[in-house]
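Have a look at the structure below before the remarks.
Here the complex is missing one protein chain, while the rest keep their positions.
Naming follows writing order (A, B and C), and every chain is counted from residue 1.
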Amino acid sequence: MDIVVFFIASVCAIASAIAVVAQKNPFVSALALLGNLASLAALMLLLEAQFVAAAQIIVYAGAVMVMFLFVIAYVGPRGEIGPGVRKPWLVALSVFAALLIAVEIVVVVMGASLGSVASVDANYGSPAAIGEALVTDYLLAFEVVSVILFMAAVAGVVFGTGGRPVRLSNDQVLAKEGESAVERRREASRAALEAARDSTTGESAR
Amino acid sequence: MLNQVKGFSTTFRHLFQKPITQQYPEYKRPVYPRFRGRHQLHRHENGLEKCVGCSLCAAACPSDCIRVVPAENTPDNRVSAGERYARIYEINMARCIFCGYCELACPFDAITLGNDFELSEISRDALVYTKSMLLEKPALRTPSQAVDPYDVPSQEMERVLGMYDITTATNPEGAE
Amino acid sequence: MVDGVILTIIKSLVLASVLMGFFAYMTWVERKLIGRFQARYGPNRVGPYGLMQPIADLGKMLQKENMIPEMAHRKLYIAAPFIAMTCAIGAFGLMPFGDVATIPGTDWTIHLYIADTSVSLLVVAAIGSLGFYGLMIGGWASSSKYALLGGMRAIAQLVSYEVAFTLAVIGVIIQAGSLSFISIANAQEHLWYIIPQFLGFLVFFVAAVAESNRPPFDLTEADGEVVAGYHTEYGGMRYAMFAAAEFINAITLSALGAVLFLGGPSGPFLPGPIWMLLKIGAFLFVLIWIRATLPRVRFDQLMKIGWKVLLPVATLNLLLTAVAVVYL
Partner (left out) sequence: MSVGIPMFLGVSAILFTIGLTGVLLRRSPLTVLLSLEIMLNSVNLTLVAFSRQVGGSDGQVFALVVMGIAAAEVVVGLGLVVAMTRRSMVLDTDELRTLNG
């Protein structure tokens, strides 16, 4: 029973991970990652970590991936960029480096004698056990994570709301920079528009 | 906050009140006297059609749903009282907006809008009414219309008319 | 799996079919009740008292054309209603309808719940949050700006209210000291949590109304407005599945409210499942009552209520509960 579940879940996890990396459309990639998360949660259940598995689904699937999909939908087709033209040796090098790290991990892990698996009671992996560890031994880590999350939230708001350059009306520009500035601005915006048009037609031609 | 509570109590009271819905196909509310429904073409008393095929109704129609093709009256085939008659007279009821402009435009009072409003069909073609259909008295599709609703002032009608200070000639039989 | 694999499968099937039937007739009850709330009759044409209305609706939906927009992402477009539906039914699966029952005439005992783990509540929350993807995928895959914006609006609403919802539930968890539905229900044997957790209950209820997209928070659907939400491009059975998922979510949240605040399947005289159904029915009645009474909120009001009212109140409730549990 366990081995069957493990096999199915791990195959799903690996297949969906490959789909995440290979898909051109980021929306589909994100959905594939969702499948990956679900398979990993199943694997964690096999390791008797119910709380972490449930937290994995709630935190990742319920919050992080929703945010991802939200941004992907916001960005729209501009986010769709394939791997592009790469120098072959660069691709080879990347894959080689990745494989090297994988081999290293496997060697280290297999080389270390793991010994027998500890026997655990029914309380293992329960919310109570984890909660206790979280607010006693790892209180500092817990607090630091909360501070980091808070900072990230502030950063997200700053990035998300700021950034759009303030547009001055022509009168304001006149008062500030004089007559010629308006012309200059008009010229610049026209040039930007041309450039944008060129780039979009170029994109579709490709 | 109190207003919300009031609202909730109002809706809750309605739960025990008898619904005021009028069940349509069983109960038919009489329409107002000037209600504009299905068209009707009229004849003179000697049987000749009033319509002379002048196409003024078609010209007045904002939704362009009337089609008139006139033809000359001949001595052995006299259809209308005038020089010409409408060889084809069609109204597309699917397009008609029942504005009554045709009625206003007609110089001979040949077309009027009646009170029948139950015009649904299951095909669009059936909604193109031909001259013969328009010349007939509209079929009384519902038993309640066997009594002409305009001769019988219902309570509702009396109330509405009363608002405008109009007294109706009450039906001698007082049927309803 | 408390009862073995085969029995669990049977129980799941029974629960799913009962749930679908319950849902179908709740739509009838809802329309009938809203009619009476507004001094109308509601459906009364199909069968006696309109009782065949849900079946007629199903027949109508099945006959409709299954259209797929040309630019749509076909696979995801087709999958989205199924995702919504699966998550809605799946989340209901963990609801307890009692503890152990003996089948009359025999000495077989069965558990009146499909599964109970130490993290049941989290699992329900997890499956419920997976249901969001049905909406988001449906909106995105339609390749229509109305559907996409509707999907994003729906997600923004659900995520905002999820926070207050979870915080309100945590108050109950702290008091009961468990995430398992059975233990939470058992902990309320003497006093329903609606009394000590009244503040939490209010937040829970408002957030649940918003989570299940019911009026006055039904901005995602907004049937009075010109364009519908994420399901603008859906029709026929696919649309029906979205609608069903939404209603089943409302039933699930009612069941959750019944377990967390009204003592779940416990009650005098009557057996557990009946009490559970009664409590769910009470929740649904109030939901329908609210629908018949309150006007829809605006989107900015929705966000304001979620973040500036519910969240602080839920946090206050949590704080009070924690203090009470530690010092009393």
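Heads up, the rule we're going with is that a residue touches a chain if its C-beta (ideal position, glycine included) is under 8 Å from a C-beta of that chain, and two chains touch if they have at least 3 such contacts.
Everything numeric here is computed off the predicted structure, so don't read it as measured data.
**Student:** What shown chains does the left-out chain touch?
**Tutor:** Within the full complex, the chain not displayed touches A.
**Student:** Can you list where subunit A touches the absent chain?
**Tutor:** Contact residues on subunit A toward the absent chain are 2-3, 6, 10, 13-14, 17-18, 20-21, 23, 26, 29-30, 33, 36-37, 40, 43-44, 46-49, 51-52, 55-56, 59-60, 63-64, 67-68, 71-72, 74-75, 78-84, 86, 91, 94-95, 97-99, 101-102, 105-106, 109-110, 114, 117-120, 124-125, 129-130, 132-134, 137-138, 141-142, 145-146, 148-149, 151-153, 155-160, 162-165.
We take it that only the chains that are shown with their structure count from here on.
**Student:** If you average the Cα atoms of each chain, whose average lands nearest the overall Cα average?
**Tutor:** C
**Student:** Centre to centre, by mean C-alpha position, how many angstrom separate subunit B and subunit C?
**Tutor:** 49
**Student:** Averaged over CA atoms, how far is the centre of subunit A from the centre of subunit B? Could you give it in whole Å?
**Tutor:** Measuring from centre to centre gives 66 Å for this pair.
**Student:** Between subunit A and subunit C, what is the separation of their C-alpha centroids in Å?
**Tutor:** Spacing between the chain centres: roughly 30 Å.
**Student:** Which residues, counting only subunit B, touch subunit C once they are in their complex?
**Tutor:** 4, 7-8, 10-12, 14-15, 17-21, 23
**Student:** Which stretch or stretches of subunit C touch subunit B in the complex?
**Tutor:** 33, 35-41, 289, 292-294
**Student:** Where on subunit A is subunit C touching in the complex?
**Tutor:** Counting only subunit A, the residues touching subunit C are 27-28, 31, 34, 50-51, 54-55, 57-58, 61-63, 65-66, 69-70, 73-74, 126-128.
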